[in-house]
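Quick one: this structure, given as C-alpha cells, is what I'll be asking you about.
One protein chain omitted, others in place.
As written, the chains take the letters A, B, C, D, E and F, and residue 1 is the first residue of each chain.
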Amino acid sequence: MPRPIDILEKSKGKRIFIKLKNGVEVTGILQAFDLHLNIWIEEGEERKDDKVVKFGSMLVRGDTIIYIAPIL
Amino acid sequence: MPRPIDILEKSKGKRIFIKLKNGVEVTGILQAFDLHLNIWIEEGEERKDDKVVKFGSMLVRGDTIIYIAPIL
Amino acid sequence: MPRPIDILEKSKGKRIFIKLKNGVEVTGILQAFDLHLNIWIEEGEERKDDKVVKFGSMLVRGDTIIYIAPIL
Amino acid sequence: MPRPIDILEKSKGKRIFIKLKNGVEVTGILQAFDLHLNIWIEEGEERKDDKVVKFGSMLVRGDTIIYIAPIL
Amino acid sequence: MPRPIDILEKSKGKRIFIKLKNGVEVTGILQAFDLHLNIWIEEGEERKDDKVVKFGSMLVRGDTIIYIAPIL
Amino acid sequence: MPRPIDILEKSKGKRIFIKLKNGVEVTGILQAFDLHLNIWIEEGEERKDDKVVKFGSMLVRGDTIIYIAPIL
Partner (left out) sequence: MPRPIDILEKSKGKRIFIKLKNGVEVTGILQAFDLHLNIWIEEGEERKDDKVVKFGSMLVRGDTIIYIAPIL
C-alpha cells in the first residue's frame, strides 16, 4: 500500500508548491526528499505577500511544511 | 482492537475534511496516509475565510492536522 | 499499575469531552485511541465560541489535545 | 536514585495542582500517570480567570503541563 | 567527559533558579531530575511579575525550561 | 537515491543563506552539518530588519531553520 511519500516520488523533476507554517509559499522543481519531508528543490521561488525572491536551490526543512501540492 | 488509523482506512477513496492548526480547512479524496497522519488527497481544496483554492493532489503533513472527518 | 490510557479504555462506547489547544471543544462517542492519544469518535461535535458543527466521525490528533474528560 | 516521576508516585490518591501551558489550572485526585506525564485525575476541576468547571475524571496530556504540585 | 546533567548533580540539595518558557520563574531545593530535565524541587516558589506563589513540592516539566541556574 | 542532506554536502566550503523561524536571516561558509540540520558556518552574519551582526563562527540549531539556500 503506497504511503504519501511513495506517491510524492512521482513528482520528482516536476514543479511543486509548498505552503509553509510561517505563511510563506515556495515553489520549485523537486529533486530529493527524505522521511522527515525535508525537500530539495531547484529553481526555487519564495513568495510572501506578493513579494517574490528567486533562489537557485533550496533545502526546505520538513517540519516547517503544511502541505505540498504538485503543480499541474 | 482497531486503532484510529485502522478505522481511517475505510475512508480511502472517499472525501475527507481536514482541519489544520493554522485555521485552514482542506478537503479531498483520501488516497494514502502513514503512521504520522501524513495524508495524500486528490481533488484537494483549501479553504480559509471563504477563500477557496483548488489543487490536484496534496500531501498534508500530519503534524499540522487538528482533526480529520470523513464527509458523509 | 494502570496507566492513564488503560483507564481511558473504560470510556469506550461512552461520550467524552475533548479540550483542544486551539480553544476548540469536541465531544463524541469514543471508538478507538492509540498510544499518541489519537482519538476516533462517532457523533462528533465541535464547539467554539458557542458555534457548533456536527460531524459523523472524527479522528482527533493526539498532540492537539489538552485533556479528555468522560461525560457523566 | 529516584526520578521525579518516582517521587510523584507518593502523591497517588492525593490532590494535586497542575499548571497548563495555556494558562489553565487543574486540580484533582491523582490516580495514574505514565512516562510522558500524562495524568489521570478524579474530582477534576479546571480553573481559568476565576471561572471553575468541575469534571468527574480527566486525562491531562503530559505535553501541556508546565508543573505539577502536590496540594498540602 | 561530564554532560550538563552530570554537573547539575552537584546542585542536589541546593536551591536552584529555573526560568520557564512562559516567563515564569521558579526556585526551589533540587531533589531529583531525569534525562528530559524534568525537575523535582522542594520549598518551591513561582514568581511572575512580582507575584509570588509558594508551593511545597513541584515537578517542573523539562520541556518548559529555558535554563536552570544554581543559586550561589 | 540522494537525500536532501546528501545534496547539501556539495555546498561545503561555499556560502549559504539560512532563513530562521524567528524571521532572522543568517549567511556563512558551510563547514559542517548533521542529520538534524544543525549547521556550523564560518564568517557568519545575522541579518534582521536591515540590522547586520557579524560573527566568526556560528552553530545554528537545525530545528530553528525554515530553509537553506546555497548562494550562487
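Please note the rule applied: a contact is a pair of C-beta atoms (placed from the backbone, for glycine too) under 8 Å apart; a residue touches a chain by one contact, two chains touch by 3 or more.
The shown structure was predicted, so the numbers you read here are calculated from the model rather than taken from an experiment.
Shown chains touched by the hidden one, complex as a whole: E, F. In the full complex, the hidden chain is touched by subunit F at residues 20, 22, 24, 26, 31-34, 38-40, 44, 46, 55-61, 63-64.
Seen from subunit E, the chain kept out of the figure touches residues 1-8, 17, 21, 37, 62-63, 65-70, 72.
Operating definition for what follows: only the chains that are shown with their structure count from here on.
With centres set at the average Cα position, the gap from subunit D to subunit F is 41 Å.
Here the spacing of subunit A and subunit B, counted between their Cα centres, is 18 Å. Across the assembly, subunit C contributes 63 as residues in contact with two or more other chains.
By the definition of touch given earlier, these chain pairs are in contact: A-B, A-F, B-C, C-D, D-E.
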